[in-house]
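Quick one: this structure, given as structure tokens, is what I'll be asking you about.
Some chains omitted; the rest stay in position.
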Amino acid sequence: MTYKKFNDRVEEILYGGDYNPEQWPEEIWEEDMKLLKEANINEVTLNVFSWASIQPSEDEYDFRRLDKIMNLVRKNGLKVMLATSTAAHPPWMAHRHPDVLRTEFDGKKRKFGGRHNSCPNSPTYRKYAPLLAKKLAERYKDYDNIVAWHISNEYGGVCCCENCEKAFRLWLKDKYKTLDNLNYAWNTEFWGHHFYDWDEIVIPDLRSEFFAWNRTQFQGMSLDYFRFNSDSIFRNYQDEYREIKKITPDIPITTNLMGFYEDLDYRKWAKYMDFVSWDNYPSNECGPAEIAMSHDLMRGIHNGDSFVLMEQTPSVTNWLPYNALKRPGIMRLWSYQAMAHGADCIQFFQMRRTRGACEALHGAVIDHVGTNNTRVYREVKQLGLELHKLKGEILGSRLDSKVAIYFDWNNWYALRVSAGPSINIDYKNEILCYYRALFSEHIDVDIIGPSDPLDNYKILIAPMMFMSQDGYYDKVKKFVSDGGTFVATYLTGMIDENYLFKLGGYPGEYKEVLGLWVEESDALPEDKANSFIYDGTKYPAKLICDLTHLDKEDDCLSVYEEDFYKGMPVVSRHEFNKGKAYYIGTHSSSEFYRKLVHNLCVEQDIKPIIDISALDDPEQIEVTARENYNGKFIFVLNHSDKDIEISLPQNGTVLLSEEHIENGHRIKIKAHDLLIYKV
Amino acid sequence: MTYKKFNDRVEEILYGGDYNPEQWPEEIWEEDMKLLKEANINEVTLNVFSWASIQPSEDEYDFRRLDKIMNLVRKNGLKVMLATSTAAHPPWMAHRHPDVLRTEFDGKKRKFGGRHNSCPNSPTYRKYAPLLAKKLAERYKDYDNIVAWHISNEYGGVCCCENCEKAFRLWLKDKYKTLDNLNYAWNTEFWGHHFYDWDEIVIPDLRSEFFAWNRTQFQGMSLDYFRFNSDSIFRNYQDEYREIKKITPDIPITTNLMGFYEDLDYRKWAKYMDFVSWDNYPSNECGPAEIAMSHDLMRGIHNGDSFVLMEQTPSVTNWLPYNALKRPGIMRLWSYQAMAHGADCIQFFQMRRTRGACEALHGAVIDHVGTNNTRVYREVKQLGLELHKLKGEILGSRLDSKVAIYFDWNNWYALRVSAGPSINIDYKNEILCYYRALFSEHIDVDIIGPSDPLDNYKILIAPMMFMSQDGYYDKVKKFVSDGGTFVATYLTGMIDENYLFKLGGYPGEYKEVLGLWVEESDALPEDKANSFIYDGTKYPAKLICDLTHLDKEDDCLSVYEEDFYKGMPVVSRHEFNKGKAYYIGTHSSSEFYRKLVHNLCVEQDIKPIIDISALDDPEQIEVTARENYNGKFIFVLNHSDKDIEISLPQNGTVLLSEEHIENGHRIKIKAHDLLIYKV
């Protein structure tokens, strides 16, 4: 195993975040430096939204203020992630070059405003954005405190303008070569959509094929548009990446991602990111497992390497329906949670709270009151002290998961626009159901995609793998043949990459390894459920009920208890060479997923990192393990409101307290507290 | 009585549906023929969406593939309903002639996509659509297996483009002759809308008079626009009808309607349809009575003649929120239900399930698995066998209803946009309330319109006849004078055809025959109700409570029990010459409608076809009777989940089983089963 820090030149845990001194008079800057240092901050992200100030017109650049800021933070010993400022174009650019403005999904041409507002195929944007990146790289290349480049900011959204339409046609020509291929892939004989000329093709949006954001009339075409849009924006990233790399080949480059963000296929992006960084803003309803799953996704798209928590709020957000305060200790707990899943760096948005516009009520290390005398500042400072103590020992350590969950953006796109069988199908939630069960069992999980190797895993769970990527079945078949456990669910293997349904029976090729054929799928309204008995307990069958025929009757583990398909199999296990393939033909309760996952792990002899299953609510206790040349670091986080007591499994040392513990010794973890145990 | 089959040249029950071989490679076609014949299919609808393939450009037509298909099905002994393919224009047409694209109700100009996408007033569409119909008629006129032409497909929607606007002005000029007439009819002095020039008039849409799809500021103008839009699309139908009729005068022509579809005034259409055909896709919430009511409407608009069930799904749809499977037996039961209400032909959408785009999850006779080994295929085959056994004996038979319910599209338009008195007024639902009561009493009903004769009826129920068509009152007056029973409700007779309110007191002329004056109407929120006692039982008064004054105190049958209008009449009966006129001044419960309707029928000596009122839930048992030269066919359908036992009233024969039954003999009908009893 190779242990890879997010940044080779960083020797300690970086701690900091977005800092926007350009919003403040210079007399505040010195005050900032004092307060940041007192809080043990050692790094800042600069220059995220300064394009308009730096470039006042087509031919003019003015770096004077940024020079001052760069010198100030260098003088004060702070590392820098230097942003390229291209996430919001200047007003003058929109005014003089309207091609830079996006057209919305409903055809509305935008005017200047907001951010993430540039058409990805705008010639103007594609000229000036990489040029700015280049100018910045040239000017600041010798600042040795720059630890990374931060291209743009939270890329996303869609554009449906005429420039995009033209670019879409070129993208399609490149993909399909001939219109015959395209007509076949999109099934254009349906509803007489046969195209005779590339120019007849229009973007599928609310003016053409869509009738709601997730309801389209041509799925294949719509998937291609989602891919094209993701690729277009990705090309914006690459435009800047290339310019910077030429000048500073040794400084790593990133852009801040957003976890489970639907519009962009981050797996394609991650290949061109020197490290992954992301912004963690869970909603009010988000439990610890869901946050953890996002961290695992962000680690997973970059081969399990360490990542950067680029943004989190130290206290409060401003865009939620109810912007509750982060309770005391939660910011610290969630920071360590990121680290427990692979983060090597902890950052905030933002250092000083802005005075005006829509984020003025968003939390910051330094509040409008401007002092160190706030709860939030004290918590930030305390965490800074702890991270400083931890030094760099943990950097680059990795998780060693034996269980993988399959997640694919193309499949997400396909399920977003599937017409039928139910409006309640929810890909991310189905994944979360299995993830939460594993989380509650305290088993490390990797979130993987179609191109990731399966060698290291004993269990592969692929919920709702509606679209089967070409060739993926062969990987699964080999995985099971070699002794792995494969889990598939309803809505599996039904379509190919073009959203053409497989002929010969669902779930396509997977019929073989699963030993079954799914004849029909019933969709249940929200207030209805069927039921089944699994391993002695009765569970509900909801949402979708597959009507399945097994090749071998003995493979049946559970049957439906009601309706006309009473007695038909709902949970089955098929032995295939050395391995086993499970099929779960419905959606059930969290209790079922817990039970199932527990049995799978027992069967494959996968044990929890620490056995604390006797706890009241194991989903509130999180356990992960990272390992590198320095040792193994077991994280135990208590997300519950109660103190707990656990037994540690090996001799080792509790970091921060430096307490040495003997195997089996019981130790208390307070509510919202955690420990890192080095063994 | 004239017994009229939907098609004089058809001697057996046609059984088939939409077939789209153009979506499949030719090697599949022979397989299709085998499977369709095995399923006792004897007819297919072809060429519904092939415009783009048949006409690659303005001057080019290519019928080679359609020739092959036509020859294939003829060779295999299948009848054909040949569609004209004009329900979706080709991409090249949209690209080169953008006038063919619609503009939405909110002013959004559409791009190419979807179907039903052509502007009805587009010169391009009006040129090429009838031309295609003509070419098809010329080419295939000698195929003697063509049983009907199927023009376009599921016409509908609206367009608000400039071409439509210009056409709207011409339509208005034709209707009103002078602007004075128009200004009067639209009451343009209100809010200063006086028009001095026809060109000042714009389409009432979300850019002008509407502020929601059903909220307008000028009702009269809006009604005219609804009528104009229906007429415009109707003219598209007529364009093609005329071309085809010239060439094949003996082949009947239809287009598939959609039951209670608001946008199009089907009564006007039916006059130019050689027979009515329609697509039955009930929602999940639809009970058997509601489906039955749609069949009765579709029969009613064409003088009670036989019709064609053009489309139904054999199993599952794809656009409902929850696409539940049709339970075993339901497809068969609903097919016979159509027949029970006048269908002479049973069809499906579709023969083979499409591989891509938005209907790939819609049910079909041949599923993606491609075999005869599915539940759905077996059910289709079984029904095919039964229909084959029934031969043509029942064709052209008619229902002989003594009760009519009045339903008018113009009134529907008016109530859609009425500003006040309550957002919850629901014309179709009010009709359904009375219909369900009659359905539960097992009384045949006709749904009639303003121009239909009343001679054959003893009871005429006109729920919420807000708009009184000119002269209709005279018909009603004669009907009552001659001994009929007339039932009116709240919101009756308030406006004329221009949406101008009647002066002199509501309900306008109907005051005379009803013997009352409605002074005010109170609107109740959803959670409030008044109450009244009718025939010894207390019922709720909801939604609207009319404050009514009776000419004769004795006419009062029930009074309000609460509020400041306590003691005022809510149900009244006025004798007028030989007949009676009832007024129901509120909305009540299904129990009330059952009781009322029962009493009305007793009073008029109308008896159920079979007396099975002792059953648990009579609304789950459906009874109708059709009659022709061959005899009378009594349909008894058990929609419930339980077996029932009934007594048959006359000697006769149970079709299919060929069992002969004596009068009074009890016979069992299983859950979801039915019998056809010939007497």
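The chains carry the letters A and B, assigned in the order they are written, with residues numbered from 1 in each.
The definition used in the following text is that contacts are C-beta pairs under 8 Å (C-beta built on N, C-alpha and C of every residue); 3 or more make two chains touch, one makes a residue touch a chain.
Computed from a predicted model, the values in this text were never measured in an experiment.
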Oligomeric state of the whole complex, in copies, if 2 are shown: 3
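Methods note: only the chains that are shown with their structure count from here on.
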Angle of rotation relating chain A to chain B [CA atoms, steps of 5 degrees]: 120
Whole-Å separation of chain centres (CA-atom averages), chain A against chain B: 50
Chain A-facing residues of chain B, complex: 20, 22-23, 49-53, 56-57, 85, 88-92, 94-95, 108-115, 284, 315-325, 327-328, 353-362, 367-370, 374-376
Interfacial residue positions of chain A with respect to chain B in the complex: 106-107, 186-197, 199-209, 211, 216-220, 418-424, 498-506, 517, 519-526, 547, 564
